[in-house]
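Note that this complex is displayed minus one protein chain, with the remaining chains in position.
The block that comes next holds subunit A.
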Amino acid sequence: MSGLEQDAEDLYENAPCGYVSTLPDGTIIRINGTLLTWLGYTRDDLVGRRRFADLLTVGGRIYHETHYAPLLAMQGSISGIALELRAADGAKLPVLVSSTVKDTKVIRTVVFDARDRRTYEQELLRARRQAERLAGTLQQTLLPPSLADVPGLRIASHYHPASTDQVGGDFYDLFPLADDRWAFFLGDVSGKGAAAAVVTSLTRYTMRASAVHNPDPVAVLRDLNAVLNREYAGADRRFATVLTGLLVPDGDGFAVTMATGGHPPALLISADGSAEYQHIPGGQLVGPLRDAHFASIDLRLRPGDTLLLYTDGLTEARTAHGRYNEQALREYVLTRELTTAPALVEELTRLLAGFGEGLDDDTALLALSVPPA
């Protein structure tokens, strides 16, 4: 058997991949027959006359000079980099390239034909873009295109999807009721993806309809609980956590009645610079229990006050020091003296971006502020 593969020279020349050896300055000193055939050059065209980078497309050449060559110099080897060769007839040949530097400083490079892989990658990319477009469109239907204008109130919101190809389960809204009153809510339904989106959609229109019928936030949560409990009674248990409130103009500010269904507390940043969580004891998850209990509190938004509602994507982001948490959020806000809803949301958007991959859940923010007197 071994007799069949004794000729090392033949193995080099006619290997199923390209081989090329270059001097430190890139000059080609040896190249195998396979690569010459792919490129359509003769050995005399290249050996001693051309550098490896000359065989690349312009984009590939810039990449080679700014990334490939420096990394190879620093590491002594580099592997599996996607580049494109330019054949003698001008055709582009997608390849995967690996190199090592020998003690003699000669660079040995192996070149694999990557046409099939490139086609496959482009197909993947196309499918991914399509999925992202669909998810984006669906997401848009779950978030309000714009929030209502409330005279005397500044409103800002932000939605950070955990991934671009999955629809998230966070939601918020703010809308007018009759008689110069407004309702708002922000929440998070269990799960992700299309199934969660159905629940989000049901939750949003249930709450909007309910608030118009009876604006009391506790009554709104009871209605939502009844709907979720009935719709998802079987194996497909779904629940939500929600903060919802009613805004009524009151002198130079607003009276707020806010109810919770198992949702993290809102943070009230006062004009005097303090920041306190607005705990509402006794609000249970919305959905799992037929007779869930909900509770509300009353508070006042005065000039210079900002009320922040958020989902737990923010407070449970992974950081170098463990999970981000409510305490860290409060301290972050305290040190920044943010007196308007847009400034607060802008700053928190920056914070979210800073979590990078640590932010693995959807995150919704809704902030309401009364301009300082």
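We take it that a residue touches a chain if its C-beta (ideal position, glycine included) is under 8 Å from a C-beta of that chain, and two chains touch if they have at least 3 such contacts; residues count from 1.
FYI, contacts and distances are computed from a predicted model.
UniProt lists the omitted chain of the complex under the protein name "Pimeloyl-ACP methyl ester carboxylesterase" (options: "Protoheme IX farnesyltransferase", "Pimeloyl-ACP methyl ester carboxylesterase", "ABC transporter ATP-binding protein" or "4Fe-4S dicluster domain-containing protein"). Note that of A:62, A:127 or A:233, the residue touching the chain absent from this view is A:62.
Checked against the full complex, the candidates A:37, A:79 or A:327 give a single residue touching the omitted chain, namely A:79.
Although one chain is hidden here, its contacts on subunit A can still be listed: residues 24-26, 51, 53, 57-63, 65-67, 69-71, 73-75, 78-84, 94, 96, 98, 118, 121-122, 125, 350-351, 353-354, 356.
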